[in-house]
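Sharing a structure with you now.
As you look at this complex, bear in mind that one protein chain is not there, while each of the others sits in place.
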Amino acid sequence: MNVGIVNVTGYAGSELARILYRHPDARIVSVTGRSEAGKRLGEVFPHLAPLDLTIEKEVGASVDVVFSALPHKSSAEACAPFLKQGVKVVDISADFRLKDLAEYEQWYSVQHPCPQYLEEAVYGLTELHKPEIARARLVANPGCYPTSAVLALAPAVKHGLIYPEAIIDSKSGVSGAGRALSMSAHFSEVNENVMAYSVGGHRHLPEITQEWRALDQGSQPKVTFLTHLIPMTRGILSSCYAPLKDGALPPGKKGVEELQALYRDFYKAEPFARVVSAPPMTKHTLGNNDCVVFPTVDLRTGRLLVISCLDNLVKGAAGQAVQNMNVMFGLPETAGLEQLAIYP
Amino acid sequence: MNVGIVNVTGYAGSELARILYRHPDARIVSVTGRSEAGKRLGEVFPHLAPLDLTIEKEVGASVDVVFSALPHKSSAEACAPFLKQGVKVVDISADFRLKDLAEYEQWYSVQHPCPQYLEEAVYGLTELHKPEIARARLVANPGCYPTSAVLALAPAVKHGLIYPEAIIDSKSGVSGAGRALSMSAHFSEVNENVMAYSVGGHRHLPEITQEWRALDQGSQPKVTFLTHLIPMTRGILSSCYAPLKDGALPPGKKGVEELQALYRDFYKAEPFARVVSAPPMTKHTLGNNDCVVFPTVDLRTGRLLVISCLDNLVKGAAGQAVQNMNVMFGLPETAGLEQLAIYP
Amino acid sequence: MNVGIVNVTGYAGSELARILYRHPDARIVSVTGRSEAGKRLGEVFPHLAPLDLTIEKEVGASVDVVFSALPHKSSAEACAPFLKQGVKVVDISADFRLKDLAEYEQWYSVQHPCPQYLEEAVYGLTELHKPEIARARLVANPGCYPTSAVLALAPAVKHGLIYPEAIIDSKSGVSGAGRALSMSAHFSEVNENVMAYSVGGHRHLPEITQEWRALDQGSQPKVTFLTHLIPMTRGILSSCYAPLKDGALPPGKKGVEELQALYRDFYKAEPFARVVSAPPMTKHTLGNNDCVVFPTVDLRTGRLLVISCLDNLVKGAAGQAVQNMNVMFGLPETAGLEQLAIYP
Partner (left out) sequence: MNVGIVNVTGYAGSELARILYRHPDARIVSVTGRSEAGKRLGEVFPHLAPLDLTIEKEVGASVDVVFSALPHKSSAEACAPFLKQGVKVVDISADFRLKDLAEYEQWYSVQHPCPQYLEEAVYGLTELHKPEIARARLVANPGCYPTSAVLALAPAVKHGLIYPEAIIDSKSGVSGAGRALSMSAHFSEVNENVMAYSVGGHRHLPEITQEWRALDQGSQPKVTFLTHLIPMTRGILSSCYAPLKDGALPPGKKGVEELQALYRDFYKAEPFARVVSAPPMTKHTLGNNDCVVFPTVDLRTGRLLVISCLDNLVKGAAGQAVQNMNVMFGLPETAGLEQLAIYP
């Protein structure tokens, strides 16, 4: 299967290249990146030298599937021609994630370049939409935060354990901000520091509520979502708090056990949603495609507490994109994604 | 004024020495530390060599005030003789913080060695208890987390803006775990990692609820308090979420402005509780005694959101201890604490 | 091929497990670790849960090859029985690296438990000793520092470009210190800090000079080797300085080009010794088995300068051990080691 990567020069793009290098059924035949076009891939990213590719301006070979790792708007523009040619597309940008055009245009402050594809696009949170992904020709790969938050809450929402409200407090490594230079990714500003950002509202919020509403038709979830930047490169950990409905679970430890059993059951067929019974850490996901989910109850207050974590560039971006490609092409879902975490 | 430091060899103790070195009215005359007794202070901590002191087994000089930076239980045991001699004491351990003996013994799993001092001990959150501290001979210096959380919520609680419930999501640097070796402070385990810990309940929770009840007599606050370890040395940032009462604030931005004005007014006489109108970061508190508080409203959900931060070893420990000493002795509250943050 | 790992609970041992998980021809059948014996591997190291193994006290299955990741002395003791049974052994400890028993006992301050194996043991710097490794039943896996330093200098020494003296200034991440707790690996002590250590002489020095003498028979190299600890988890970068012989290279840039060509030629058949023409960084080796070597000349002083880097747990330990196993068993040298670096 021939693969193209549009914008290999960002972190999601280079991570795609790294992962696909060991994919048994995929062969990267073209990688693009405007500012670096003409250079050898190994010149820009020495660790990718074994891929033996030259960065092009446009995808210059026939491909079966293309990944776009461009920023929003440019990404949709770049995807459209492939869709017209019948090439399958996994878009890592936000362009096709939100079904509501107005919501998209409000959060991203741009006009959507090709809203005609919104309806057919499938939101690529693989664990929740596998059948649609299997039939899709356009998959909108989810944001890194929503992947962690939605996988953390989906079983509880689906089973009606909680009222439609939650507080999601997420902590992210700095690579989530990408490779573009900014003061908020400048080493001396970020190192030995923690801060909340996008306090007025993070663009990933509407993805979370859209998925919640899909899981619980007719609900209007009141979600407070706050993101924090912490001094590490990769990893997201989300601590999610929600009010348990009275009687949703037995009291005490028994309730916790039942909750964890319910979560394990919900994800029992999912190779990358790993339910655990002790608080997880991002280090155990470094470089792999797991989203680790730890559900429990704050017994003093009767609140649901779910802690989830993942590698924002793998399950939060390139890894899930490959997982989606696998599903789209009927390949084993784990193909190319068997790597264990790098620890320590 | 002659000062003694019991257990100078931990992080709180050595930080006390650093701060007091520049205090205009205090002179450190004795520092203790069992395992290192007999050594020069500069041998154990080269940066403290200018203090020109030898570590002793017991406080060997006459002192006007003693700081204890021992672990709980040993600390109370070490403080008792000084109290008997009429020496004023600032205890940095948890031993005298909780008024309810049973609660203390349950959270700390020890028998209190001298509960007879609990009643007179004053909880040393300086901004909230200054008059009592001024008269106290025993001050229980607050925990680092409660300092950040209580200062974040006190104005809202006191003014009845919120229902008696809150979620407090705190992120801490590793120095909070102290200088004792443990796997959870081992560099390769903590670096490039984030995790929640003490998920079943952190010992600092009862301090928070005790202070809440003091601010809002008769309330039974439902507080979920979750602590996270992040890969930096110093700093705590707490994100606090609470439901605003209907009509507590005007809708929209006007409500936010009113809230911030109310907070500024609450702390207007406090040199170290700094209310700001943009999200703060721990870096701006590195090495200084500030607790920076940013109150706002999540307008989509009507929740109060307060983000606060501080240096866990300064305002969260040694700095507040010196602030309390200043108040106890009628000195200017800021004496010895004028240092600006080290940035970047 | 059945593999056993002795002491899987350290960093080298767990890294072996991670790498071998994807090895096409090796199957881990037994892992040991005294303090954690009886536990599931995934309980101690959640990222290794997919290996589905229980930690044992002793290797409890029939194996074709055993890796020992024990500390020195215990390692030799643990290897001896396997050698007697005809099982091939890769020892990651220092026990069989030095040919000179007295030198070993002086540097390690212990009596060697089985010096009878010293003669047949092959020093497993794969790039320099492949033929002997292919025939060996006992391979002494090199230290992390010597791997970087010897690969940096070997071509120059072999080709007689330099006088027999060098200064090797190495910088290492903290995981090199292992998983045992110590103040010098305590997060708050190591983070935001750099220091030299083992200034009086690091145990890896005699490996370096032993290999130098093997490359240049009769020489008595004067090597100053200084190690530094820097605040990162993985990675070693060695900056090596040596006096070029007069006329060894043409003057100016032409000499640099000739030098780099000579290095490339020296390692042309080596998949993991990668000669580059721009200064390398450890990040490009994170998690992979490369040793990247950048040779150049300080044109102002006529000194040879070679900068090399690697991941101390992969090429510096577990990866090279697997590379050696591959060679010992006639497998493709790169089997199981194809992973690209994790970047960023």
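Odds and ends about this structure:
Each chain gets a letter, A, B and C, in the order it is written, and its residues are counted from 1.
Basically, a contact is a pair of C-beta atoms (placed from the backbone, for glycine too) under 8 Å apart; a residue touches a chain by one contact, two chains touch by 3 or more.
All values reported here derive from a predicted model rather than from experimental measurement.
Across the entire complex, the residue among A:K57, A:R135 or A:H186 in touch with the chain not shown is A:H186.
Between the chain not shown and the residues A:N7, A:S68, A:S170 or A:T233, the one that touches is A:T233. Check C:M1, C:I167, C:L181 or C:A335 against the missing chain and you find that the one touching it is C:I167.
When the omitted chain is restored, the residue from B:P280, B:P295 or B:G316 that touches it is B:P280. By the touch criterion stated above, the residues of subunit B touching the omitted chain are 11, 14, 18, 21-22, 45-48, 50, 175, 179, 191-192, 233-234, 274, 276, 280, 283-288, 292, 338-344. Counting over the whole complex, subunit C has residues 165, 167, 169, 171, 173, 188-189, 191-197, 199, 201, 205, 222-224, 226, 228, 230-235, 237, 239, 241, 279-283, 286, 296, 298, 300-301, 303, 305, 307, 309, 344 touching the chain that is not drawn.
Take subunit A: the residues that touch the chain left off the picture are 11, 173-175, 179, 181-183, 185-188, 190-192, 231-233.
Simple rule for what comes next: only the chains that are shown with their structure count from here on.
Rounded to a multiple of 5, the Cα-based rotation taking subunit A onto subunit C is 180 degrees. Taking the mean of each chain's C-alpha atoms, the chain closest to the overall C-alpha centroid is A.
Rounded to whole angstrom, the centroid-to-centroid distance between subunit A and subunit C, based on C-alpha atoms, equals 36 Å. Chain centres here are Cα means. That of subunit B falls 46 Å from that of subunit C. Shared interface positions of subunit C, i.e. residues touching 2 or more other chains, are given as 11, 175, 179, 191-192, 233.
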